[in-house]
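Have a look at the structure below, then the notes.
Left out: one protein chain. Kept in place: all the others.
After this line comes chain A, so read on.
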Amino acid sequence: MGAVVLAVGGLTVGATAAAAEAADDGPVRVATVDEMIDRLRDDPILVQPSMGMGDSALAHDVLTEAASGAELPVYVVLAQMPEELADGERPGEQVAVLLRDELGDGVYHVEFLGESSYTGVWGAPDEYDFRDAYIALRNAEENGPGEYPRASALFEAAVVAHAAASPGQELPQSVVDDYASRPWAFIPESTTSMADAKATRWVATLATVIGVLIAGIIVTLGVVRAKPLKTKAGVPARRSAHETVPEQMADRARKRLASARRRFEALPGTELTADPGEKAARAIDAAERVLDTGDELDAVGAYVLALIADREVDRVKRPERPAFRPCFINPLHGESHDTVRVGGSSIDAPVCSTCGRQQGAFLSVRKGIRGWAPYVETDTVWAWTGYGALVGDLADQVLADRGVRR
């Protein structure tokens, strides 16, 4: 009978249906191949303590159960290599052949301590294919515990034995998962000693506490002791790159608007319908819409609209007065009396006298970590109207803008 050996790269498992009564009281002692053969005649599963993942009796039971129901006898040897094979090559294969000669056809899985495993099938080799078993084993390793999970010889033998017991059938994933969850499935990795791990915990805690304390003290002292920013003596102070919206801007706008409204309401009824009167009414209406939004630029806008309304009330009786146009650079500078070519622009923008002599910094708002941004770079009605510096119908544009947006 042509013996066909099915060599599976790596390790293998065998199982026998004739589940002989497991071992004696103590661990299995076999020093030679002959002793191994004698032992396997009584019990097809042979596991020594050095290969039993902590409990060779348990390993024996696991393998016996895995191989139960097999048509061909399944033999598994997980043992130390007999000294007589020490100088030979592929001792697992050698022993499998010797075992088959003595014990007959069957599935033989042999792995010696420190050596590669070998699985051979004699009797019906075409029906046996352990590739799926090894693929399942590799997948289990990939999902195994630890940094470099490596399946134990016992885990491998159990998977192969199970596959040998049901040739031609797909190995159930639940079986592999069950094996993988056992404490003997993977080779334990080197672990940090408990004393070292506890000391490391103290080091991490101490380092963090001390580090945060030192960093915090450095920052706190640095911030507290930092002097206000100044220019060097004798050097003209550079103008600030931005001007901020003053605090309580909304209150200022509210007072100014109340004043404008009182003057507007004091106008005779016939004058309310005049063009300046209507403009004043729209400016007051627009100011009221943006006054309490909580936005800094809106508060400035309400203030400017109040000034516009105030001027329009004036213009009811003195129509020769020009409409109010604020300084384009910063409407809080007041009315524009001059013009200046703002960098990057092709038109002259109306500005206050001061900015006409030397352009000041734009009214700006905070933009998160990017710092200050000029109001003309914001996406607001104030940016494209210049708070009325660039258009003559600020109130209408604000009412249209807020009518659309809200």
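By definition in this document, a residue touches a chain if its C-beta (ideal position, glycine included) is under 8 Å from a C-beta of that chain, and two chains touch if they have at least 3 such contacts; residues count from 1.
Note that contacts and distances are computed from a predicted model.
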> UniProt names the one chain left off this complex as which of "TPM domain-containing protein", "Iron-sulfur cluster binding protein", "Phosphatidate cytidylyltransferase" or "Tripartite tricarboxylate transporter permease"?
Replying inline: "TPM domain-containing protein"
>> Can you tell me which of A:135, A:199, A:258 or A:400 touches the chain that was removed from the display?
In response: A:199
>> I'm checking contacts with the chain that's been left out. Which of A:80, A:116, A:259 or A:378 qualifies?
In response: A:80
>> Tell me which stretches of chain A touch the chain missing from the display.
In response: 27, 29, 31, 48-57, 78, 80, 113-114, 152-154, 183-184, 187-224, 226, 229, 231, 238, 240-242, 361, 369, 371-372
